[in-house]
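Supplied in structure tokens, the structure appears directly below.
Note that one protein chain is taken out, while the other chains of the complex remain in position.
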Amino acid sequence: MSDDIYKEIILDHYRNPRNKGKLTDPDISAQDNNPVCGDRISIDITLKDNVVSDIKFDGEGCAISQSSASILTDMLMDKTVDELSKFTKDELLEELGTPSLGPARIKCALLSLKVLKIGTYQYLGTELPEDPEN
Amino acid sequence: MSDDIYKEIILDHYRNPRNKGKLTDPDISAQDNNPVCGDRISIDITLKDNVVSDIKFDGEGCAISQSSASILTDMLMDKTVDELSKFTKDELLEELGTPSLGPARIKCALLSLKVLKIGTYQYLGTELPEDPEN
Amino acid sequence: MSISNFQDIKKDFPIFSRKINGKNIIYLDSAATTQKPNEVINSISDYYKNYNSNIHRGIYSISIEATELYENARNTLAKFINANSSRELVFTRNATEAINLVANTWIPSNLKEGDSIILTEMEHHSNLVPWQIIAKKLKLNLKFIKIQTDGSLILDNLEELFKENAKFLSLTHVSNVLGTINPIKDIISKAHNHGITTLVDAAQSVPHMSVDVQTIDSDFFVFSGHKMLGPSGIGVLHTKKKILENMEPFLYGGDMISNVSLNDAQWNEIPWKFEAGTPNIVGAIGLGKAVDYLNNLGMSNVHKHEQELYSYAVEKFSDLKEFKIFGLENKNSTGCVMSFSYSDFHPHDIASILDGESIAVRAGHHCAQPLMEKLGVPATTRASFYVYNDESDIDKLFDGLQKVRSVLT
Partner (left out) sequence: MSISNFQDIKKDFPIFSRKINGKNIIYLDSAATTQKPNEVINSISDYYKNYNSNIHRGIYSISIEATELYENARNTLAKFINANSSRELVFTRNATEAINLVANTWIPSNLKEGDSIILTEMEHHSNLVPWQIIAKKLKLNLKFIKIQTDGSLILDNLEELFKENAKFLSLTHVSNVLGTINPIKDIISKAHNHGITTLVDAAQSVPHMSVDVQTIDSDFFVFSGHKMLGPSGIGVLHTKKKILENMEPFLYGGDMISNVSLNDAQWNEIPWKFEAGTPNIVGAIGLGKAVDYLNNLGMSNVHKHEQELYSYAVEKFSDLKEFKIFGLENKNSTGCVMSFSYSDFHPHDIASILDGESIAVRAGHHCAQPLMEKLGVPATTRASFYVYNDESDIDKLFDGLQKVRSVLT
């Protein structure tokens, strides 16, 4: 609920996003937007032997949603599909360094995770849980 | 808003209503009810040379509505039709001795006047005003 | 817990310090609306003084706090009626709006010409007129569960009524005229056996007894905040999640949408999909506080308190000449309502003369004209009790009725 949420790591990724762009022929690909604020994130993943070999995100929106996507994609390199599907929001929020984002901004921070879950469940052919990012 | 409204004249007419009943072949005849409380009043009037020669009321309901009908009919004997149509609520309320009945009960007190107005306007063939009892 | 244990609580309700013509108010009209404890009144001021802001969309602190207060109130209400999830609760203006919401949304998508809606003869106008209207519009039939003069429903021919094209049943949990508690769990279970969807008008039950919507198994369940110590202008519609999710919205506008273009819109999730425009935020928060207050008393104590008051009244009035309590024979009653006739005195005169003694009772048809016809009277006088009433209120009513006789005879 204050500028405390703009930690150094968030500002760093906001200013210099990693893994930004698209992949051609990704194995996993999904996108979603937050209708309230218009933030938009897409994630493309290429797998090799069921392990993330390349990952990119694209999108636009606030510093929180964009840096969180950048940070998340950084964290997913070399993970297995199973690990992707089990990745928790706590892992992401801890890395962001802002465990108490508050209800208004947490959706921004978790948008990329939601997109990851949508893509992974689609890839696995299993049904998406009600609140996939939680 | 208290028992102060039960003046002696009201109680007298409530206990011994005057002019109660029906007329055969009245010149003016009307009835109405107060949907909120179910009070019901009818008034019959016979005219001779445009003057009230006989008048009766009938109905059921609270002490206020019934005694007011009794008092009103007493006041109308020998009046001309023109006088009936111009009869004011103030005249009636003054006679009732309760000028400040309060909004909840005033409709009971004025029901008979409303019925009189309905009947008189009908007889005259003129349009009833929006709030005939006022 | 004896009646006396609740006696001190009049102090919690500031209106009882007001004097009219030097007399304290003897308030016996809680079935119309209840008085409010300091906790509720203060929660309203507190909201306006510290948190007031628009909810759901704000990024700043007070808006986040206000949203939390509003949604916590929903949680409190959900627990109070033991809902499966707070997302099954929609805030409305009152019970009436909640019933209209169902009549306008669920009914047209699920019933068709020739289908029947079942009601009872003891319904409040709010649980009668909306069904008359939608029945006319869609060419549905209305059928009525009849009542006996003791105020209980005639239930032997339910199977008969529930056969054929019966698709929807709406009935009151507790009668606002007689206090009768209907065996809704049984009736609903039978209705469900026939595939009939059900609505319970709980406007007079939720304030007076503990209820459990999961046990009752109602599909829709409605009540009003102002009848249970809560503020003006807030009510609740509880609906089973599966049903609510599949319903079309009722009102359209801000907050209930997720996405809008010039010619199209998508809806927000439940329950917000049903809350268009800026809601009565403070109403919801105050109602949450009212529930806290009731929980503190304990709903079974509330029920017991009213039953004891009612018994005390019945005993006290048993000697009064020409005094008749409607539905007295019926033992299955909340005890929160006592409708009576007194000699041939008109209820309006009784109420007016009692008002002179600063006693507030209701006179009229209590928005239940069809039931009045059944009782064979145009109107009754109704004294209704709540947590803050005590024996002395009933004693005052008794004295007041003596006064009525002396004035009118």
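Couple of notes before you dig in:
Going by the order they are written in, the chains are A, B and C; count residues from 1 in each one.
The definition used in the following text is that contacts are C-beta pairs under 8 Å (C-beta built on N, C-alpha and C of every residue); 3 or more make two chains touch, one makes a residue touch a chain.
Here the structure is a predicted model, which is why all the values come from computation and not from measurement.
Looking at the complex as a whole, the chain kept out of the display touches A, B, C. One of C:9, C:62 or C:314 touches the chain omitted from the figure, and that residue is C:62. Here the missing chain is touched by one residue of B:21, B:35 or B:125, and it is B:35. Here the missing chain is touched by one residue of C:9, C:44 or C:138, and it is C:44. One chain is missing from the display, and on chain B it is touched by residues 1-2, 35-36, 102-105. Listed for chain C, the residues touching the missing chain in the whole complex are 14-15, 17-18, 20, 25, 29, 32-33, 35-36, 40-41, 44-45, 48-50, 52-54, 57-63, 93-97, 99-100, 103-104, 121, 124-130, 132-133, 142, 144, 224, 226, 231-235, 251-255, 257, 259-265, 276-283, 348, 351-352, 354-355, 358-364, 367, 369-370, 373. Although one chain is not displayed, its contacts with chain A can still be listed: residues 1-6, 11, 14-15, 36-39, 60-64, 104-105, 108.
Definition applied: only the chains that are shown with their structure count from here on.
Annotation: 80 Å between the Cα-based centres of chain A and chain B. Note on chain placement: the centre of chain A and the centre of chain C lie 47 Å apart, centres being C-alpha means.
Under the contact definition stated at the top, not a single residue of chain B touches 2 or more other chains.
Annotation for chain C: no residues touch 2 or more other chains.
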